[in-house]
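For this view, one protein chain was removed and the others were kept in their places.
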Amino acid sequence: MQPFFEATDYFPADTDGRVEAMAKVTGKAKYSAEYQAPGLCYGFFATSTVAAGKIVSIDTTLAKQADGVIDIITHEHKPLVPGLADETKIRESRFGLPVFHTDKIYFKGQPIALIIAETLEEATYAASLITAIYHAETHNIDFELSHPKVALKPDGKERGSLQAWQQAPRMVEAEYTIRNEVHNPMEMHATIAHWTADNKLKLYDKTQGVNNVQRTMARLFGIPNDNVEVMSEFVGGGFGSGLRVWSNTLAATMGAMQVKRPVKLMLSRPQMFMLTGYRPQCWQRVKLGADENGKLLGLYHQGRNSTSMYENFSEGFTRECRLIYTVENLKTESATVPLNLSTPTWMRGPGDCSGDFAIESTVDELSYLLKMDPVELRLKNISNEKDPETGKPWSTNYLSECISRGAERIEWKNRPTGSGQLTDGDWKIGYGMAVGMWGAGRQNASAGIKMQKDGSILVQTAMTDIGTGTGTGIQNVAHDSTGIPKNRIKIELGNSSLPPAPSQGGSTGLSSITGAIAAVCNALKQKLVDYATVVDNAYKGMNIADLLISETGISARSGNAPSISFTVLFDTNHIDTIAVEASAGPGDERQKFSFCSSAAHFCKLRVHTKTGKVKIERMVCTVDAGKVVNSKAAANQISGAAVGGIGMALMEEQNADNALGSLLANDLAGYHFAVNADAPIIEVAFINKPDFNSNPSGAKGIGEVGIIGCAAAIANAIYNATGKRLRDLPITPDKVLMG
Amino acid sequence: MKPFNFIKAAGGTQTVKQKKRTGRFIAGGTNLVDLMKKHIEQPEELIDISGSVPASIGKKAAGIRIGAMARNSVVATNPDIIAAYPLLSKAILAGASPQIRNMASTGGNMLQRTRCPYFYDPTLPCNKRNPGTGCSALTGDNRMSAIVGWSENCVAVHPSDMCVALAALDANVIITGKDQLTKTIPFKNFHRLPGNTPEQDNNLPADALITAVEIPGNAFQKNCFYLKLRDRDSYAFALISVAAALHLNGTTIVSARLASGGVAHKPWRWYSVEQFLEGKQANAQVFQQAATLVQKEIKTLPHNVYKATMLQGAIEVALQNCLNA
Partner (left out) sequence: MKKAHTHSRRLFLQTSSMLASLAFIPRSVKAFYLETRNFLVASKKTGSLAVSVNKKLYTVEADTRTTLLDLLRENLQLTGTKKGCDHGQCGACTVHIDGKRVLSCLTLAAMVPGKEVTTIEGLSDGEHLHPMQQAFIECDGFQCGYCTPGQIMSAVACVQEGHTHSVTEIKEFMSGNLCRCGAYNGIVEAIQKVAS
């Protein structure tokens, strides 16, 4: 059995840290707004003050009088972007918000002007001088009032029938709501746009996928992909907000075109709440039936989430219930509710995170109805062998093992079987648990290696590292594949001119790229064998598995091929570097198997009965993520996701004023996410069994499963402590007190 | 920010002479710079008083004097304060973050403006920011708003923790007026209720400068507590806070002080509860009874009904914790 990673003694042996650690702790790591460019000037958005309608006129007279203002872009004064030239093109572009290419206002806070000035101070002041006259129309941002009016539609294939289980002996049914949550990565989205020639664009952009930005901007401006270079070497967090190309990238590029100088545009924190997506608010209803022994008979899951007036975004929160349990009768329905807010987007554990809260709260409720331990109830119904949706066998799924080990760790046996039983003065103590799953995907990716004469290598890919430890994972896989010492393996990431890779999202990053790394390492070895053959014929036809690479040169694992130093190898072949590139992606295995990552979350907390305060004492997360490629970064991912889960459960909520059509307190003092004091030391453990069908490294993605299930585990623990079943996230002290 | 002139204060009583009506003094800057970035404050001139207004903390015959420039963290960790006014130290440490406490001044803390979200967004109507435009919170989101002393014109609450302790400890604010004369304003009269002029947070005369705060001696060292309830465990403004202090003779309450943050336009004293407690035994039953008394004084809004329950619980817990201190 694998040891748990103890809180105070995580990974004692390894003190090297991540490949980029030195850059990050010394402040040398450069994020997108931190580059220099000749003649750089500053952009800042002025935004709409109404939530719906049309711009009648924008008055820039005063702003133009302000010191340092170079130009002001509006829908009436702009360089026309070919891909957004008319309504049809805008629709076909699928870009989302066509800033400065429409007079329509879809939400309050929509950019109506870009002020470009010599300094940041000048740009922000001038923005305050912009006024606009609107033809305002009636707005609607009231989800609670609007959603019941939108008809639900079937979402996914129905299993069995609804009628079959309506007489189930045990039945629970309830509604759940979650408020808007906002990613708020610590780095605000920023772009430096630089037209280095008439049709050549260089962008430093905060994104989770440089190739996505490259393709999008090339398409919009009608130039070849190769003419757009996008760099995002360091990304200050994403959580999904960097999976789309947003208005700041487009506007900075337009601005740079207009003033013929590089333009830097960083969103303000309040703008981050409107212009880079969010997890949409939702309503869900779950009905769950079981027999007296706890066998699930049927599940009916319905839900609606909000979207914008200009795009449809469906959360997909009915996916999760199809993954976890064996349920013969299952029906899911969903709908989206257009409001005068900006378009939501994927946020960590998109869909499944919200859906799981409803499902796992319901399962918990059923356990009390059955007077059955929730751990036992889950173990009884989890589909261990096959994907209940497709019927395909799981490649690997150790969710049940996650549950057993987590229960042991948190000493689940001490949990009171009923609610409200464990008391300490004014405090009530409770235990809760929930599980989460996430489809373990993989995409095509490519990577390159450049080997120098000294035998050191540079591994390159366009994939970004948003903090997940991708670079270190790549280094580890390259080291395992080639035997080259880690200190002789350099990593270069986040540049669109490097071998292309998918965006880092949906927990597919490492899974996708490690296949490419393994492939390119094999390509390097083959190349070394070929070059070695020129030096000594004994290498001819050698299997690359027999090739050994050392610090000084190459040799053969067996046989009579002599060792060759890198100097001899390179000199004899008259080369300075060896460059190889390779791609890899999913294959037939995806037809044969289903793939998932899974996790069990356990929580012990106390609730103060007189003030409503909730204090989480322990969080235990046990995770099946295949083989753990980098234990330190992986545990960090999971504990960080659990911190996000604490935020989701207890405090994260974007407030709004429905009458005024306005977000409220959209800053980091008004929108609370967990500070250091909110989280206990999170206890993390991995099953650490490889899934080689998933990819050559045996790893499965972990970005999402760390958060999916956390909110339900906490809500379930609050029920165990107090007997209050709270179904509206976040569970703030007032709800605990008055619930 | 709107452009402004920046000058250093002349020092002494000359400083007040420097100030024009369109200018502002800047001390720690933690609230003023924030508001200037949002164009809520747009002074034409800033007068930097950080190097000229006293920052010293000194014992006086009848108490202690804290220079207005004394930074919050310095006050909270000052040995004399910890020994004689632990309630003040506890309250300060419950506010903001270590970085902000290292910057924020004692005088500036008293002058910080409300965190009502409508006040903080210049695009929304707000009587405090833009008189005559209406109070959006009254009919809008008032979960964080006042439950006592509010008016139809404003339901904002005062955000300070330090001031709740100063209110409980009957401090005095020492100011220098435009006429260069020194005056004393009792702390309880320093902040004001919104009434019909919510744009005025306090009774500091125009262009006057806070130079110090004085706290009289007391007997609350042993039994005091500051309880702050908020949406997260730290670095958040209060939903409800309670400063409680008891002077005990054995188990008998000789005198009591009780004040709250997060409930009103000013730090709020619960005088009726204090009176009730005097002469009573310090025990859970008495504290429970005492806490119920606040219900007569408060009037909740649609979204902050919970505050009535939370406040009552918080007072009970704070009083109880005075005994554990």
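Residue numbering begins at 1 within each chain, and the chains themselves are lettered A and B in the order written.
As a working rule, a residue touches a chain if its C-beta (ideal position, glycine included) is under 8 Å from a C-beta of that chain, and two chains touch if they have at least 3 such contacts.
Owing to the predicted nature of the structure, the values given are computational and were not obtained by experimental measurement.
**Student:** So which of the visible chains would the left-out chain be touching?
**Tutor:** A, B
**Student:** Quick one: which of A:45, A:165, A:221 or A:234 touches the chain that's been left out?
**Tutor:** Only one of A:45, A:165, A:221 or A:234 touches the chain omitted from view, namely A:234.
**Student:** Among A:168, A:201, A:682 or A:711, which residue is in touch with the absent chain?
**Tutor:** Result: among the candidates, A:682 touches the missing chain.
**Student:** Of the listed residues A:491, A:643 or A:699, which contacts the missing chain in the full complex?
**Tutor:** Missing-chain contact among the listed residues: A:643.
**Student:** In the complete complex, the non-displayed chain touches which residues of chain B?
**Tutor:** Touching the missing chain: residues 1-6, 26, 29-30, 33-34, 37-38, 44, 46, 48, 50, 73, 96-100, 102-103, 233-235.
**Student:** Considering the entire assembly, which residues of chain A contact the chain that has been omitted?
**Tutor:** Touch set of chain A with respect to the missing chain: 7-8, 10-11, 15-18, 20-31, 33-34, 36, 59, 61-62, 65-68, 119-122, 125, 129, 183-188, 234-239, 266, 268-269, 466-469, 632-633, 635-637, 639-644, 667-669, 673-677, 679, 681-682.
Here is the rule we go by: only the chains that are shown with their structure count from here on.
**Student:** Could you work out how far the Cα centre of chain A sits from that of chain B, in whole Å?
**Tutor:** Measuring from centre to centre gives 41 Å for this pair.
**Student:** Which stretch or stretches of chain A touch chain B in the complex?
**Tutor:** 49, 67, 108, 121, 124-125, 128, 426, 608-613, 615, 650-651, 655-657, 659-660, 662, 664-665, 667, 669-670, 672-678, 732-734, 737-738
**Student:** Which residues, counting only chain B, touch chain A once they are in their complex?
**Tutor:** On the chain B side, the touching residues are 1-3, 37, 39, 115, 117-118, 120-121, 123-125, 136, 139-141, 143, 227, 229, 231-237, 239-240, 305-307, 309-310, 312-314, 316-317.
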